[in-house]
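Heads up, one of the protein chains got dropped from this complex, but the rest are sitting where they should.
When the chains are written out, they are named A and B in that same order, and each has its own residue count from 1.
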Amino acid sequence: MSAGLILQYALSYAQIALILSIAMTCWRMLRGPRAQDRVLAIDTMYINAMLLFLLIGMGNGNVFFFESALVIAILGFVTTVCAAKFLMRGEVIE
Amino acid sequence: MTHLEALPPLAALLIALLVVCGSSLALLGSVGLVRLRSFYQRIHAPTLCYSYGTFLIILASMAMFSLAEARPVLHEFVIGGFMLITPPISLLMLGRAALRRDRDVKLGHDEVVPPHIPASEAPEGAPRDLTRYGAGPSDEG
Partner (left out) sequence: MRQLIPHPLLSGSLVLMWLLLTRFSPGHLVLGSMIALLAGWTVERLTLARPRIRRWQAIPRLAGLVAWDILRSNISVARVLLLGPNHPDYHSGFIELRLTLRDQNALALLAIILAATPGTAWLEYDRESGRLLLHVLDLRSEDDWQVLIRDRYERLLGEIFE
């Protein structure tokens, strides 16, 4: 068994783990029970999706997945901050 | 399997180890998100994924592309720096929002949180004893 094959298996394991993890955050997002739980779950889901994109890029040997990962990370941050602001005040723009 | 086989064996094993550890930490964070009972406990769970989960996967990605392209590929540092600064900020804002919502009687809070004391009424000396708060209600219902 060559090292390249082991790395291939490791990448597959990591992708499955992250997909499972995204499924769990989905469960928490649908379940709630309160709005802040849902926002926390969305934030975690964004970061997990970013890591998944990085891993897919590693599997394909393609550097360009990195850029979509960066965009996802930035969108996730902005989304969470806006949602938290909304929860705190009831308005996004005051 | 061209680019994965082309890596030096030792480096490939090391990268595999980093990837497995990082994704396991991310998975563990989400398991905590599902299993823990109150919101204030759950807010700790994703930090596993945010801190070392991301760090290990970024390290693996950087090592792999640097070896594969035979030049230092460092742009993952941008994600690393970004992840160093932004998740704490979003967690901080979420924590404050949750605290505010739990203190708001109108929203029908089910979580017992320490009340806010204005600075003028704050007792001097030793901090408050908060052991009776934060046991957390059950998630069910």
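The rule we apply is simple: a contact is a pair of C-beta atoms (placed from the backbone, for glycine too) under 8 Å apart; a residue touches a chain by one contact, two chains touch by 3 or more.
Remember, predicted model here, so these are calculated numbers, not experimental data.
Contacts of the undisplayed chain with the visible chains, over the whole complex, involve B. Interface note for the absent chain: among B:17, B:31 or B:67, the touching residue is B:31. With the whole complex as reference, residues 25, 28-29, 31-32, 35-37, 40-41, 43-45, 47-48, 50-52, 74-75, 77-78, 81, 84-85, 87-89, 91-92, 95-96, 99, 113-114, 116, 119, 122, 127-128, 130-131, 133-136 of chain B touch the missing chain.
Heads up, the rule we're going with is that only the chains that are shown with their structure count from here on.
Per-chain Cα centroids separate chain A from chain B by 12 Å. By the touch criterion given at the top, residues 2-11, 13-15, 17-18, 20-22, 24-25, 27-28, 33-37, 39-41, 43-44, 47-48, 50-51, 54-55, 57-58, 61, 63, 66, 69-70, 73-74, 77, 80-81, 84-85, 87-88 of chain A touch chain B in their complex. Looking at the complex, you find that chain B touches chain A at residues 1-10, 12-13, 15-17, 19-20, 22-24, 26-27, 29-31, 33-34, 39, 42-43, 46, 49-50, 53-54, 57-58, 60-61, 64-65, 68, 73, 75-76, 78-79, 82-83, 86-87, 89-91, 93-94, 96-98, 100-101, 139, 141.
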